[in-house]
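Below is one structure, written out as structure tokens; the observations come after it.
Missing here: one protein chain of the complex. Every other protein chain is in place.
Labels run A, B and C following the written order; every chain starts at residue 1.
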Amino acid sequence: MSTEIQIDTELDLENPLLIEGLAGIGHIGRNCVSYLAEEMDAEKIGILNSHHFPPYTIVNDDKTLDALENEIYLLEINGRDVVMIEGNAQASSSQGHYEIADTVLDFAEGLGVEEIITIGGYGQGEVVDNPEVFGAVTSDKLKDDYTGHGITFDHDVDQIVGISGLLLGLGKRREMEGIAILGETPGFLMSDPKSTENVLNCIEGILDIDIDYSSLDEKVEESQEVLKKLQNLKSSHSDGEQSQSSDIGYIG
Amino acid sequence: MSTEIQIDTELDLENPLLIEGLAGIGHIGRNCVSYLAEEMDAEKIGILNSHHFPPYTIVNDDKTLDALENEIYLLEINGRDVVMIEGNAQASSSQGHYEIADTVLDFAEGLGVEEIITIGGYGQGEVVDNPEVFGAVTSDKLKDDYTGHGITFDHDVDQIVGISGLLLGLGKRREMEGIAILGETPGFLMSDPKSTENVLNCIEGILDIDIDYSSLDEKVEESQEVLKKLQNLKSSHSDGEQSQSSDIGYIG
Amino acid sequence: MSTEIQIDTELDLENPLLIEGLAGIGHIGRNCVSYLAEEMDAEKIGILNSHHFPPYTIVNDDKTLDALENEIYLLEINGRDVVMIEGNAQASSSQGHYEIADTVLDFAEGLGVEEIITIGGYGQGEVVDNPEVFGAVTSDKLKDDYTGHGITFDHDVDQIVGISGLLLGLGKRREMEGIAILGETPGFLMSDPKSTENVLNCIEGILDIDIDYSSLDEKVEESQEVLKKLQNLKSSHSDGEQSQSSDIGYIG
Partner (left out) sequence: MSTEIQIDTELDLENPLLIEGLAGIGHIGRNCVSYLAEEMDAEKIGILNSHHFPPYTIVNDDKTLDALENEIYLLEINGRDVVMIEGNAQASSSQGHYEIADTVLDFAEGLGVEEIITIGGYGQGEVVDNPEVFGAVTSDKLKDDYTGHGITFDHDVDQIVGISGLLLGLGKRREMEGIAILGETPGFLMSDPKSTENVLNCIEGILDIDIDYSSLDEKVEESQEVLKKLQNLKSSHSDGEQSQSSDIGYIG
């Protein structure tokens, strides 16, 4: 097994909910969950690392180094334990995507998680004036619950690539329920604060919390700096090794 | 092992026959077996899932999600148990194709299967006015049996890619016999009702059954909707994650 | 382990020599060893099959099917047991090449093999009027032995890709000795009877045997038919599944 989750403490959770937001189109998912964790002062409880991530090491602005990883946070919200997973990397191969999704689901199942929210972006390929928030659910009966929070099911999304879809598609087989929340976005932007805020609005309603949006623009910009380091790596001329396997398709 | 077959019931079969039809050229195989299972009211007995499938999750028209999987059906025909495997996905890597084929063969061998029929399409690259049905067999003596049912062995097929070939080529080493039935088709069509019907005609003769073709066009169109969701994904702008590993070559 | 060698009989060999010739540039290796095995009436003793081969199944001219495999032959020559491995397929990934080479070396080591001859082609990229036969050896002292048999060490070969190099490079670590014999060839021909004959001349001298060349042209042409079925598959429109993973780079 080349993917593992390392948790620092023993966990005994109440009615746990899993929220996933990893790098992707417009980095909506990663930015939403990252902002949520920071604003709500969630506790970092562990990491997920994998041999299936791209073989890149980030050099931070202060010239310290960090291997790619996904971070896991815990937060109690209205008597419910919310486990969040966010980060800059997804798998770089088909098999890696499935292995990472199954590793997260094993972990979630062990915690007693029965509900999953995944967050991503939906790239329209053109400028979007009033970005909507699209939903896709594990079972039809869930649609009513979410419609009230600003999520629409009137859209043309055909499929979801990567972990945001797999956690729900594979989780369904384990009797887990949930929703993929996709912020409409042009798709060619590195990040999209407006769409990110729209998605956070929906999360605010679903979780019945108050989010302070005053630092959002700043945070989105900050994370953009890190993500830019990974984006467009192939056209980049940086680094200590010229290795570039063609099976590395995903970054950032 | 990252590929597994989950069967809901215990099986004790009589002279079992395996029929395979997965997505491929013109989706002949997938559409034939899907139609056969539905029209003949076959019982769904399980699924095959694999880490080697492309990492896509289908969003259905009602906005529910489904992970990719192959479905396994059982049907008693003229005192014989027919096990059918059909679905929208094949492996996305060389090794995955072999692993999935061997998983199906292990399963089939455990059931006592000694005969296999695989169904696919043969793309001519141009319009085909009167599509024929081509056959390739595990041993020469089988050709006579099938010629009577409208299958011709007068063709130029050089090789078969994917599971339709591997099940027979690898099955032969396990003393299994069988035929690959390939519907001639342009190759650039998403689906081909005429060629699908021709292949079903042959199956009808081989299994000595009556198939009602009245819903075929409708069913082919229906399945086309699902397959379209996966087809041409690379040129698509949809979804929650932008991950696109270059080792993902097959969809739909 | 997804690569295995199946041997039909128990082997107790005398001073065994391993000769490898698989499909490659100009198919020199595959054609030489195939011709040698057939002309000298070698006994087929087993096969090597692997999940790392391309997922193609050959449809023979008589419309029977065969999975890709390498064949293993045994032949006694002048009191010495010669084990030959030949076939139409090599691995379709880096890791597969190493796994297959190590599987062959484990097998060879178990038989007591201490000497290996691998045969391949060296593509010059242009017409070659008088093709030479190039050698590369595991240790310098071997060069004298082979020069007498028409093999020259005055050439520009920089590296060998695939099993012909790995068997010797990795075998060297197991105290095995040997030579890679490379027939000079344009590189753009499907097969090259002249270069094949030149290499066979060298083998004839090394093994101190008499080869009847009268059927060579015919055999080369025959094998070309099979190899053509696999060659250029990507531009081909044939088969039952359209799957084409981009990690499939090698055929034929």
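Heads up, the rule we're going with is that contacts are C-beta pairs under 8 Å (C-beta built on N, C-alpha and C of every residue); 3 or more make two chains touch, one makes a residue touch a chain.
Values in this document were obtained by computation on a predicted structure and should not be read as measured data.
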Just name the one of C:L17, C:A42, C:V59 or C:L168 that touches the chain not displayed here.
C:L168
Contact residue for the chain not shown (choose from C:P16, C:G123, C:G150 or C:P193):
C:G123
Applying the definition given at the start, please give the residues of chain C touching the unseen chain.
22-25, 28-29, 90-99, 101-102, 118-125, 135-140, 143, 153, 155-166, 168-170, 172-173, 180, 182, 187, 246-250
Go through chain A and note every residue touching the omitted chain.
2, 49-59, 62-68, 92-93, 96, 228-230, 233, 236-248
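Methods note: only the chains that are shown with their structure count from here on.
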CA centre of chain A versus CA centre of chain C: separation in Å?
49
Considering chain A alone, which of its residues make contact with at least two other chains?
246-247
